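The structure appears below as C-alpha cells.
Here the complex is missing one protein chain, while the rest keep their positions.
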Amino acid sequence: MISIKKISKEFREGIRGKRVKALEDLDLEITKGEVFGFLGPNGAGKSTAIKILLNLIYPDKGNASIMDKDVADKEVRRYVGYLPENPYFYDYLTAEELLWFGGKTSGLNKQKLHERSEFLLNKVNLYHAKKRPLRTYSKGMVQRAGLALALVHDPEVVILDEPMSGLDPIGRKMVGDLILELKSQGKTVFFSSHILTDIERFCDRVGIIIDGRLRLVDNLTHILSDGGNLEDVFLREVKTAGGGIET
Amino acid sequence: MRTLWPIAFITFKEGVRNRAIYGISIFALLLLGANLLISNMFMQEVGKVAVDMALSTVSFAGLLLVLFVGINLMAKDLDKRTIYMVLSRPISRPQYIVGKFFGMVVLLLVTLLFLSTFAIISIQLVKMSAPTYFARFSWSLVFLSLFFATIGLVLLTAQSFLFSSFTSTSFITLVLTVVSYIIGQSLSDVKTLIENSQIVGIKISPVTVKVIQVAYYVFPNLSLFDIKTQAAHGLSLSVSYIFWIVLYGFIYTCLAIAFAALVFRKKEFP
Partner (left out) sequence: MQRLSLIVLILALASAQVFVLGRATEEKNLLPLYQGDDAVMPSPVLKVAVFEFDGLASDFMFLKALVFMGSTLERADLPTLVRTPFKREKKSISIIEEWEWKWLYGILDASTGLDPYFLDPYYVANANLTWGGGLIRETNLLLEKGSRYRNWDWQLPFYVGFNNFFFLHDNIKASEYLMEASRRPGGNPGFASLASKLAYEEHKTEISILLLEEITKTTDDEALKKMYLIRLGALKSILTVEKSVAAYKKRFGKTPRTVEELLQRHVLKELPIDPYGGKYYIDPQGTVRTTSEARLMPGTH
C-alpha cells in the first residue's frame, strides 16, 4: 500500500547552507489494512518522511509510492487523506467550506459531498460550529476540523502527523475511535506520534525512527511478547542510537 | 478547470472576508467623497480634476489591494503552511498557482467594480454641479481608463505571484513588487529620455542604454495602461491602441504566471 524505498533527504540550514541530514536510507513497506505507528523523538524525521509521501518535499535519493503509483503523480492524493502536524487553515473559511473544498477537489459529487460533510462534522463534534470562521476555533477544534478534511473523500490511505497533539482527553479518545473505525473498514492508517501510549493502543506495527534512520520495525505484539513494554524498547533504541554517535 | 475553481473560490472568500479589504475600500470611498469638495476648489478645469481624482483613487486603492491583500493571500499560504491543505489534494503546483491567481483576479475585479461604481457616481455628482466644465468629457474614456487600470493591476498581481514563487518571505515579495511597479510606471519615460539623450544634452553610456532597453522588455510596462490624462481631457484613443495594449497585458500576465508555475514546480514546503 505504502512503499518507501531507500529514501534520503538533506536540508540546507541557515544562510551558509549547512547540510543537515533529515532521512537516511529509509525503507518501509506498509500493507493494506494496517495501522502503522511511526515513533520517534522530536526532529527525528517523522514529518519529513510524511511530507515526502504527500509530495510536499522531494527526496534526494530513493522513491516513494502509494498504491503502486509514484507520489509525484497528483492522482495518488485522490486516495490519500492527510492531517498535517499543527494544522492551520484559512482564517476566514468556515468548517463547512473547508470540507466543501476538500470534497470538490477530490471529485466528490454534490450529494456525496453533503453527506460526508454532515457525517464527519458530527463525528468530530463540530456540527454546532460549522458556520463559524476557523479563526474563532480553539486549537483542538482546528485539529478536529483538519481530521474531517483528511477524511472527507473517504480515502484508502490516511496519513496523520501527530494527530493527538493539542487535544484534550475527550478529543484523544475521539481520534482513537476514528482510527479503530478506519481499521475496521480496511483502510490503511499511517500515523506518527511521540506519545507511546497512543501507539500502544492503536497500532498493528511500529517503526522507530531516530536521527533520520529507521532503528526498528516490528509487530507490536512481537515487541511486547517478551514481557517488556514499548517505552523500554523505545528508550533502549534511543540509547543505542545516542551511544553510537558518541563513540 | 474542475480543480481550479475550488481553489479560486476559497482564495476569493478568504480575501473578501479579510479586514484589509474593508479598510482599503473605506479609504477609497472617503477620497471619492473628498473629490466633491476638492473639485470645487478649482476654478477652470473642474472636470479634469474630478476625473483625475476619481480614477487615481481607484488605481491607488487597487494598488493597495494587490500589495497588501494579494501578496498576503499568497504569502500566508507559504508562511503558515495553509498550502498543505491544498497540495495534499489531487492538485499539482501549477494548478495551485493558476487557481490562486484566478481567485485573486476575481477578488480584484469585484473590488474594482465596487469602487468604480462610486468613482463614476462621484464624477457624475461633480458633473451635475458644474456642467459647463465638462465640455470635452467622455464617459467611454473614463470606463476605458478604469478597464485599463484593472488590466495593469491584474498584471501586477501576476508579477507578485512570480516573485512569491521564488522568494522565501512575503516582505521580499512586497518590496520586489513595489520596485517592479515603480520601474513599470517610469520605464517608458526613461527609455524615451535615454534614446533622445543627445537632444536633451545629457551623456549616457551605451551600456546604460542597452540595460534600459532590455529592462523595457523584462519589466511590465505599466505606464501603457495609464490613460488617466487622456480620460481627464477627453482626448481620443485609437482602436488599435486599445487592441495592442490589451493584448500586451494578457500576454505578459500569462507569461508571469507560466514562469511562476515553472518555478513553483521545484519548490518544497518543509
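By written order: A and B. Residues from 1 in each chain.
Operating definition for what follows: a contact is a pair of C-beta atoms (placed from the backbone, for glycine too) under 8 Å apart; a residue touches a chain by one contact, two chains touch by 3 or more.
Predicted model only: the values in this text are computed from it and were never measured.
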Neighbouring shown chains of the undisplayed chain, as defined at the top: B
Listed residues B:L36, B:V106 or B:L193, member touching the removed chain: B:L193
Sole contact to the chain not displayed, among B:Y22, B:W139 or B:W244: B:W244
Contacts of chain B with the absent chain, listed as residue ranges: 44-45, 92, 94, 188-190, 192-193, 195-202, 216-217, 221, 224, 229-230, 233, 235-238, 240-241, 244-245, 247-248, 251-252, 254-255, 258-259, 261-262, 265
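Just so it is clear, only the chains that are shown with their structure count from here on.
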Euclidean distance of C-alpha centroids - chain A vs chain B, Å: 42
Chain B contact footprint on chain A (complex, rising order): 11, 48, 51, 54-58, 74-78, 80, 82, 84, 87-93, 97-98, 100-102, 104-107, 133, 146, 149-150
Residue ranges of chain B touching chain A (in the complex, touch as defined): 2-3, 5-7, 9-10, 13-14, 17-18, 80-82, 84-92, 95, 268-270
